[in-house]
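Only one protein chain is missing; all other protein chains are in place.
Here is subunit A:
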């Protein structure tokens, strides 16, 4: 018997800035890599998907309307707060993924660094992808990237924190809002990351995290009329074609992902960032 009974955390969903249980009342047990019970996670349902999409849509005008400088500072703040909870995340990642303490530390380091990398992109991506168009006429024409809207992200199944951050941070850096379905078997770091987001000035609803099964929730997100883009990374490779077909009914932007989960420790490029951006071209006549 320990001298003091530790207070265990109830892991819930993260929707609209709050931490509700699944409306379905369902939960499922989560174990560590060795099969020892860790906690019960909320088992999100179709209605939780609906609530999360409503929250993400509601948050979109505000988040996409903030200045790029401000978004960059918020993402950098996420890195700061994550760094401050480094030990907690290392323990959770080690438990979830069954990696050594040292490896878990380096994965958390990389996750922090990834937020920092994307934080720096927010006010540069328009310079890199935008243009003043030299059109053949008396017009000023320019092209700017703009966020696509609400992104549905099926987070990687294996990499519980670094993989999650690698797919979520570009959504936010682009100015989109997100509905994330976490890894099914390794969901706890995602909920703890939600606590970081909730205390990092990321506005409510900008990120919504559902724990549960990607195979169950993915189709509702892929076919949802108010979702603009889909990252099917966390879906089983055999299920991705059907998700892509469902996404076609609303002409969603479906990210092309490698068949197997990549090595998330490798430095990213701007491919994901580009995926969540539209190009808008504006014309105005020039004349005295």
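Here, a contact is a pair of C-beta atoms (placed from the backbone, for glycine too) under 8 Å apart; a residue touches a chain by one contact, two chains touch by 3 or more; residues count from 1.
As a convention for this text, contacts and distances are computed from a predicted model.
Undergrad: The complex lacks one chain in this depiction; which UniProt name from "ABC transporter permease subunit", "Lipoyl-binding domain-containing protein", "Aldehyde dehydrogenase (NAD+)" or "Glycine cleavage system protein H" does that chain carry?
TA: "Aldehyde dehydrogenase (NAD+)"
Undergrad: Using the touch definition from the top, which of A:31, A:141 or A:200 touches the missing chain?
TA: Missing-chain contact among the listed residues: A:141.
Undergrad: Footprint of the hidden chain on subunit A, which residues?
TA: These residues touch the chain not displayed: 128-129, 131, 133-137, 139, 141, 143, 148-149, 228, 240-242, 244-245, 247-251, 253-254, 256, 269, 271, 274, 278-285.
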